[in-house]
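What you see is the complex with one protein chain gone and the rest in place.
Should a chain be cited, it is by its letter among A and B, assigned in written order, with residues numbered from 1 in that chain.
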Amino acid sequence: MSIELLGWLVLLFPLAGTIVIALGWRALPGRASGWIGTAAIAGAFVCSILTLLELESHGHEERQIVAVAWDYAASLGVDAQMSILIDPLSVFMILVVSGVSMLIHLYSVSYMGSDEGYRRFFAYLNFFVFSMLLLVLAGNFLLLIVGWAFVGAASYLLISFWYRRTTATSAGIKAFVINVVGDVGLVLGTYFILDGTGSVDYLKVFGAVEESFSVNDGDLVAGCLLLLVGAFAKSAQVPLHTWLPDAMEGPTPVSALIHAATMVTAGVYLIARMHPLFEHAPTAADVGAIIGCLTLILAATIAIVVTDVKRVIAYSTMSQIGYMVMGVSSFAYTAGLFHLMTHAFFKALLFMAAGSLIGAMAGVQDLDRMSGFRKAMPFTFGAFVIGGLALAGVPPFSGFFSKDEILAYTAAREDWHIVLTVVGYIAALLTATYTFRLIFRAFYGDPSPEARELEHGHLYHAEEHTNPATGEVEDTDVGFPGPEHHIAEREGSMKIAMGALAVLAIVGGFLQIPKVTEVLHHFFEPTFANSEYFEELEPSGTLTAVGLILGAALSLLGIAIAYALWVRERGRPAAIRQRAGFVHRVLVNKWYFDEILEFMVVRPSAWFGRFARNTFERVVVNGLLVVGTSGAVRAGSAAVRAAQSGYLRYYVTLLLGGVVALALYFLLST
Amino acid sequence: MSLTWYVVVSAFVFAIGAGGVLVRRNPLVILLCIELMLNAANLALVAFARAHGNQDGQVFALIVMVVAACEVAIGLGLIVALFRQRLPIDVDELRELQG
Partner (left out) sequence: MAEVVFFIAAIGVIAGAVGTVTLRNPFYSVLALVFHLLSLAALFLLLRAEFVAAAQVVVYAGAVMVLYVFVVAYVGGDRSALAAPVGPRLKVLSGLFALALLVELCIAMIGTTLTVLDGQGTGFFAGFGSPREIGRLFLTDFLLAFELASILLLIAAVGAVLLARRRSGLEMAGDLSVADVMRGTHGTPGPAELETQAEAAGPAPR
């Protein structure tokens, strides 16, 4: 099979899955839609592997293949085509996306089993995977924008999946609105690029960027900054990050797939793909690095105080994406993308395990109410530990190699990027701490009532189903979570999925051990061949070694601190909270970003909307145009109606007047 | 006497008749004024017949007389019907056809 066909098949499998489930949902009994969805993604994964093999069989120089389906607007001077670009970077991304998605689909088959919206879920999920694959496979800016928008739409649909919950729908709207801001940035950035280089096709643009722009050209920097706006919105970086914690209102598999492994990594992919542009406009790249750094430390500080299980993991995602953004913006492409892959593995694993834990708590996500689940849920506990160790960066787990590689590269840049490295290490300490805070609090200590019930073999079931955030009562009909909850210990498919990810989290790091096995680096060479930094920027052996040791030490230190605070001296955290009350308040309020955005953006917009309604709509449109025109017509017709007075002599006068006028006309015209 | 005089007289009568239609309120008198106008037209027609030397104008005038007679018959019939219905014989009062 030709590589182009394989590329298109990767896209077509999830699309077919969506259509089949969406149109034929009535005919699909029981869990059939779940299996169809999973099979579709499995098909995409198989095609991705075949694409990889095909790509490897090509010569080293011919590894960037463009497959064109058709031309959209050849005559307008814009080369808008339906084309996909198959090269190492996109193959890497489709492998990660389809692989992790397949496992999450498998997990969801059981997890969402008792939900009334089961089939809708899988249709949406398949649509999302299709959009994400379209985004990463796109060969030109137009398809990128299409995929970008679809992914945003799928995210909205999935976040507000339980649509009768007002918290879920407002979260969905918030995510969508912020994503749209990013979309605008992306489109405007594309315009700048198109204007400068005259093309939207990737390879043509990258070839033309040297001639079309000077280094740090104003237009190019503007375009790249706008692209960054898009990346930041999608990847939940400061200041467009406020949607990600609220997006945890969606079902756990959604959080695992979209908000850990795939959608939020779209920004990282974007920066890596546009590397010729960013290397030519280092100012924009620096902005990206700074924002990434800022995000990672900010999110890490918030994660320490948050008490909702999924939100802890969400902030951790934000922080890790910050690492990736920082990495690719500092031109450490392999490191950043490597971290993307390992993060996908262990973050999805963590979310899956969290889903299992929440299932045991009958939908409650509050960490304050969980404790002592170690005996009751050993498999989940094991999954959490493996994921947590990988996240914290403990050798030899995958997260260790990837995170420390990024920090080594930023140190190798040798100018002010050192600051980024330092901040990165501080955040690494915090990462280990908050991760294990989560694990120790949930699994150690005296078992909570739910854990005790589970130890006796009985899954806790709440009599009244309530919204965990607001406490309002919900029924388990469509639009709300289903009545049953599923945990990993009891569901085979969940175990398989989590097991596979756990294995990957453990061994995934061996693909790119710095200085030892540089598999990924060699793999990416064709894509980054035109980059100045790809080959030249490399941390020295000493730097790498120091970095690795420092990283390992900090993560173990973090785990130790967590152990001390949450296992040994259980009263300490409360005491610390009292002493540092102000700091605690700031962190719990998420550095007041929501309030700032509300004040700076939401209020003016609401004011403008009210103004538009009261003044413009009411006065101009309604008053002037609508009432005005109808009033004018009415007045005119009243004036004409006055001529029909009913008086005979009045009519005759008019008649005579007309005759006189006519005669006058004829007299004058002769 | 040039024939212009006759036509001028006809114009005078026509204008007087038109003015009469406008200022009188009694429909009978209005009909009379309409008769005036018709007669003025007749005069003009006969004058032109004399001018051209053929009798077409006179034939036309006779037909006009026929039409006038018919119109008078109907008009007076209307007025009689109005009177029978006890309606006021005043064109200013009879204005139901107003919009």
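Everything below uses one rule, namely that a residue touches a chain if its C-beta (ideal position, glycine included) is under 8 Å from a C-beta of that chain, and two chains touch if they have at least 3 such contacts.
Keep in mind that what you see is a predicted model, and the values were worked out from it rather than measured.
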item	value
Interface with the unshown chain - residue positions in chain B	1-9, 11-20, 22-26, 28-29, 31-33, 35-36, 39, 42-43, 46-47, 49-53, 55-56, 58-59, 61-63, 65-74, 76-81, 83-90, 92, 96
Residue numbers in chain A that touch the chain omitted from display	645, 647, 649-650, 653, 656-657, 659-660, 663-664, 667
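The rule we apply is simple: only the chains that are shown with their structure count from here on.
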item	value
Chain centre separation (chain A, chain B; CA means) in Å	93
Complex contact set, residues of chain A against chain B	641, 644-649, 652-653, 656
Contacting residues of chain B [partner chain A, same complex]	18, 21-23, 25, 30, 91-92, 94-99
